[in-house]
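One structure is given below, represented as structure tokens, and several questions about it will come after.
The complex appears here without one of its protein chains, the remainder shown in place.
Chain nomenclature is as follows: A and B, assigned in order of appearance, with residue numbering initiated at 1 for each chain independently.
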Amino acid sequence: MKTPGLTRRSALRWGCGHCLGMAGLFGAASALAQPADASLAPTSNALPDRFGRPSLDSDEGGLWAMMDREETRLRRSPFVLRDKALTQYVQDLACRLGGDHCPDIRVHVVRTPLFNANMAPNGMMQVWTGLLLRVENEAQLAAVLGHEIGHYLERHSTERLRDAKSRMAFAQFMGLFGAVGALGQLGVLAGSFAFSRDHETRADRLGMQLMQRSGYDGRQAAQVWENLLGELKVTGGEDAGKRSPMMATHPPVETRRADLLQLAGTTPGRLGEDEFLKATSTHRLDWMLDEVKRGQYEESLLLFDRMLAKRANDAQALFSRGEVYRLRAGPDDFAKSLADLNETVRLESAPLQAHRSLGLLHKQRSDAVAATQAFEKYLSVAPDAPDATLIKTYISGLTL
Amino acid sequence: MKKIILAALITVLAGCGTTIVKVEGDQLVNNRMRVRVTDAWNKVSLVNNKQPYDIWTQEGMALDQLRLWAALPSGQSLVVSTQSTPSGQTAPRLPTFMAGMQPDQLVNLFEVMYSVDGSLVTMNKVEPTVFAGEKGVRLEFAVMRKSDGVQLNGVAWAAIRKGELYAASFVAPRLSFFPRLVSKAESVVKTAQIQG
Partner (left out) sequence: MSLNVRFLLRACALLAVLIGVNAYAQSSKNLAPGFTNRPVNSKLVVVPVDMELFSISAGGVPEPRADWTEAAGKHFRASLKAMQPVFGTTTLSLAEADLDELSEINALHGAVAQSVSLHHLPGFIKLPTKNDQLDWSLGDSVKPLKDKTGADYALFIWIRDSYASPERKAAMVAMALFGVGLQGGSQIGYASLVDLNSGRVVWFNTLRRVSGDLREEASAMETVATLLNSFPTVQ
């Protein structure tokens, strides 16, 4: 079988003695246009063996040791979630996906309202809460974690360090002979991005393999990117899907979605929606409010719209969307906010702050009766609210 | 992380004419708000990063910061972005003051402003107050700083007069620094008077 990726494979062999087992993968997977190959089906020998600690004087050893120190710092960071149950849930999933590499993978959940996950060469994995908020089920989370494990298994970080070094050296010597200038440097940089894009594509392949062998529906990997595309377009413009976002090394989102669907094929699998929602339920409102605090209203609306399209009676998402409309305060936002918040307080698990927000809306339109009612309800359920004093002055101002 | 913040600060401060001057006695913020300073502060002027607020500090930018806004017009953001937006793309939203904002909306402006770098903001107390002679709002909050994990406490004041925003906010590490310095910030703020 034709294997256009042969040069990549030899580079890998140079960097990774264990990777011979993956030869079959690359040979079959290199031509995107071909339908998903049966030889891609999970086999017990598809993954490399566990990595021994690289020698201290190697470039890989240097990265590894530095990441060990970074991990020590990360563990001490107040941003790391201390919730053992949630961390264990994500850790268990990473473990299942990583197979024999499970003992080497250490998950840290970081409270930041952006979509991100990464894995360092020493096995340290970070997952940001913005990602946990955006994926809809265990399969989608598995897709992202599997992708990161893919980078780890193929030691892409070390390759990129080596590549960066050789490209920078090349650029420098190009400059030496006067060939520098926008064009020269652009060529070098473009080459650098393409190399990394290659990494991303391979990580997608490997991630798909890992998630499918663990029984998840591979098409959910494409869904992750479809969901993200809308948010990217808010600032990135309509072309965001075709272009790579600034500073990102990922392939354009629209290409990636199509490729992932093709990779997934027709293999059935589970979604794991209930397990995922159960594991994240105690935190979701906090994460939604973190998202609202970003002040990026259009992106937040897309996210909450998507959540509510799946589950119309998600009281927390309804409240959060109502908040976004209220805070954006655009021309038609008042009515939308009111509708969302009125609906929220009808639901069982309505966040307590919904009454406060209703009070604020009514106050804005000088509806004293409705405002007072809502504020008093809020103070009765949340007497120690941070703004209790302020709300009380609102009430006395309204009842004059 | 620490290297990043230091490098960034050095780049911002040490380059191109940034100055720090001592401020004491009567001071004017944006020609529209007068404050009286008994304990001297240091006022930082960033030439290549002009913000719509004055920056004052006691112990240094990495530790405490007092920001002062005066007569910020409706439609202006509380902070200005330093990054340019590539063509075809839209700039991210910035916390923007609008005349007619209610106190709770003013509170949200500060929440967003201090979150913009990935830091986590928690509101602890919000109450009505008088600031610069106008009815306004005072807030106490906490910030978990993203760049180095230092935990800060903060206090802010905001009021609107004739459709313009007058505000101040002070943050410092919650251990030792904030308790020690907040009274200095408060003593400046309570002398605030709108001019014109």
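Throughout what follows, contacts are C-beta pairs under 8 Å (C-beta built on N, C-alpha and C of every residue); 3 or more make two chains touch, one makes a residue touch a chain.
This structure is a prediction, so every number in the text was calculated from the model and none was measured.
**Student:** Please pick, from B:137, B:150 or B:189, the residue that touches the omitted chain in the full complex.
**Tutor:** B:150
**Student:** Identify the residue among A:63, A:135 or A:271 that touches the chain left out of the display.
**Tutor:** Touches the omitted chain: A:63.
**Student:** Which residues does chain A use to touch the chain missing from this display?
**Tutor:** These residues touch the chain not displayed: 55-57, 59, 61-66, 69, 72, 75-78, 161, 164-172, 176.
**Student:** Please output the residues of chain B touching the missing chain, sorted low to high.
**Tutor:** 2-3, 5-6, 9-10, 13-14, 18-22, 40-42, 57-63, 148-151, 173, 175-177, 180
Keep this in mind: only the chains that are shown with their structure count from here on.
**Student:** Let me have the rounded angstrom distance from the C-alpha centre of chain A over to the C-alpha centre of chain B, please.
**Tutor:** 32
**Student:** In their shared complex, at which residues does chain B touch chain A?
**Tutor:** Residues 1, 86, 88-95, 98, 102-105, 107-108, 111-112, 115-116, 118, 120-121, 123-128, 137, 144, 146, 149, 151.
**Student:** Where on chain A is chain B touching in the complex?
**Tutor:** On the chain A side, the touching residues are 73, 76-79, 111-112, 114, 234-237, 239-240, 246, 290, 293-298, 327, 329, 360, 363-364, 386-387, 389-390, 393.
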